[in-house]
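Now for subunit A:
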Amino acid sequence: MDFVQSHLLSLVIFAPMVGAVIIAFLPRGEGGQHKGVALIASLLTFALSVPLAVGFRPGARGFSFEQRTDWAPNLGFSYHVGIDGVALLLLLLTTFLGPIVILSSWKYIQERVNLYCISLLVLETAVIGTLAALDLVLFYVFWEAMLIPMYLLIGMWGSERRIYAAVKFFLFTFVGSVLMLLAIFYLWSHSAPAGQPRTFDYVALLAQMPPLGADAQKWLFLAFALAFAIKVPVWPLHTWLPDAHTEAPAAGSIVLAGVMLKMGTFGFVRYAMPLFPAAALQYVPAIAALGVVGIVYGSLMCMAQQDLKRLIAYSSVAHLGFVMLGLSALTPEAVNGAVLQMVNHGISTGALFLIVGYFYERTHTRDLSQYGGVARVAPAMSAVFLVVVLSSIGLPGTNGFIGEFLILIGTFTSTSPLGSWGGTPRGQIFSIVGATGVVLGAVYMLWMVQRTLFGPKRRAAEHGMTDLTLREWVTVVPLLVAILLIGVYPQPFLNASRVPAEELIQRVARPRAARPQGAGLQRPGAGPPGEARAEGER
Partner candidate 1 sequence: MNFNPSDLEGVLPALILAAGALVLLTSEVFLSNSRAFASGSGPSSAKPAPPKPETLGRAVAQPVPDRRYQAWLAAVFAGLAFWAAVAQIGDPAAPIFSGAAVTDGFARVVAAVVCASLALSCLVSFGYLEALRATRGEYYALALFSASGMCLLGQATDLIVIFISLEVMSLAVYCLSAYLRRGQRPAEAAFKYFVLGSFASAIFLYGAALAYGATGSTRLSDVANAVRLAGSFGSPPGTATLLFAAAALLAAGFAFKVAAVPFHMWVPDVYDGAPAPVTGFMAAAVKVAAFATLVRILVGGFGDPSAALGPHGWQKLVVWLSALTMLVGNLLAIPQRSVKRMLAYSSIAHAGYLLVAVAAMAGAPPRADALEGLLFYLAAYGATVIGAFGVVALIERKEALAGGGDDLSSWAGLSERHPGLAAAMTLFMVSLAGIPPTAGFMAKVTVFRAAIAADLVPLAVLGVLTSVAGLYYYLRVVVYVYMVPQSKPEPVAGGHLIAAGIALAGCAALVLWMGIQPDTFARLAQSATTTFSR
Partner candidate 2 sequence: MAETVLFWVFFAGVVVAGAQVILRRNPVHAAMSLVACFFFLAGVYLLLSAHLIAILQVMVYAGAVMVLFVFVILLLNLREEELSRERVTVWKGIGALAVAASVGLIVVFALRTAYSGPVRDLAVEQLPTGFGTVKAVGRALYLFSVLPFEVTSLLLTVAIVGAVVVAKGKI
Partner candidate 3 sequence: MVGPLHYLFLGAVLFALGGVGVVLRRNALIVLMSIELMLNAVNLTFLTFSRFPLVKSAPTQAGFLSGHTAVFFVIAVAAAEAAVGLAIVIAVFRSRASVNVDEFDTLKF
């Protein structure tokens, strides 16, 4: 038991991997067994991750469930894992989605099932590892280990243009990460004063790295940011996403949208911004601007799509634009909102892809013009779809609202990090433009809903469109519960991210001295730019 306690996080990381190894040794061609093992492994992972959530102290600074073992002392990196609130949330999201993902394609995937299950499980391990890693090389290993299983998922079980999409996905994300790798090396080589042992350890880097020059910081930040921005994806680095999503099988899309994209935003929170605070502060206006562009642009793109999955993919661009906007606003509201929005997007868009996957299983088309009248033949599925769509457009009472609201209000009140344009704080402009995304979101999402669910029955609905089966219910109910739970009682989630968010803001936006937290009022013109919001005058 002691072992379990002290290795809990590692167990969570590698539990799916164990499942994958078992599957690799099972005889081929026995479909049920593979899926069964995969399901058990993912359920076990989820079960193991529950104690993480229970044992987590939301107020604690630093990292919880830390474990540190020698890995390659001669090369200077170690196996160091641990989680903070943000990582915990995303980790839970991942383990939560794990069984759902495996169940989602239970029947649809009939070819090379073993490889499919292995890919999914390895992917899960890689994602969890990415979240938990506290050593930069370890992080990078997991980061890139995500690529291959995803690549196989898209390329082997995807639709017509799957190869193009898979290769594009791989290359695109790879371009960014290799530069990050170099930046990691640079950090390593400057991690200690000359003569002292250098380190890849994130905690140690934060604590003891000698300050970097402004120029170095800038380039390093850009290298990290590029890797993460591609993964997010930030406009204009997003074009791999629609292709990947469109061609991937449902499970692939769910994982991609549900957890993988979050690795990019997570990277910003965990690495790019805290490691290079000065550069981050310099670039947050640009990032925020890109986020806003992403929101509006992504929404407009959605309106031009005829392909159901492509539309949702573009909506991801818009949603993650919100996250980027929130992160760069650097106010407690916005950052917490952004973190929550990561989770929200994982649940909502994951659920969207899940249900669209069910559509596709039945109709074998993603073409919106083939759909229509689904609500008549599959009312329950349509209702679920509608709820998910509503969550996706941020209807109050669903999870989406909390995230978008916090991000927008946080951005609106953000002053110093984002600067101003001719006296108008940029935060306000960004927030207002970003809020148009809320309107546009309703426009395209409800348009999509109408095209699919409503209206007279069209070809797709005529073709053996059946309602949710029991298995499918099992997959959607947890998602619906999560959507409503976060929508109604988000506080536990926000508590988890509170401390990391504070630390991030502290590090980036208020580097000089610790300033009082809490109620901040800023009257325009009350202080020179760079002055943080003053305490509670009203």
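Just so it is clear, contacts are C-beta pairs under 8 Å (C-beta built on N, C-alpha and C of every residue); 3 or more make two chains touch, one makes a residue touch a chain; residues count from 1.
How were these picked? Simply put, all candidates are chains of the complex that A comes from, given by their letters.
Not measured: the values here are computed from a predicted model.
Q: Only one of these touches subunit A in the complex, so go through 1, 2 or 3 and give me its number.
A: Subunit A touches candidate 1; the others do not touch it here.
Q: Going by the contact rule at the top, pick out the subunit A residues touching candidate 1 in the complex.
A: 28, 70-75, 112, 115, 137, 140-142, 144-145, 147-148, 151-152, 155-156, 162-163, 166-167, 170-171, 174-175, 178-179, 181-182, 185-186, 188-189
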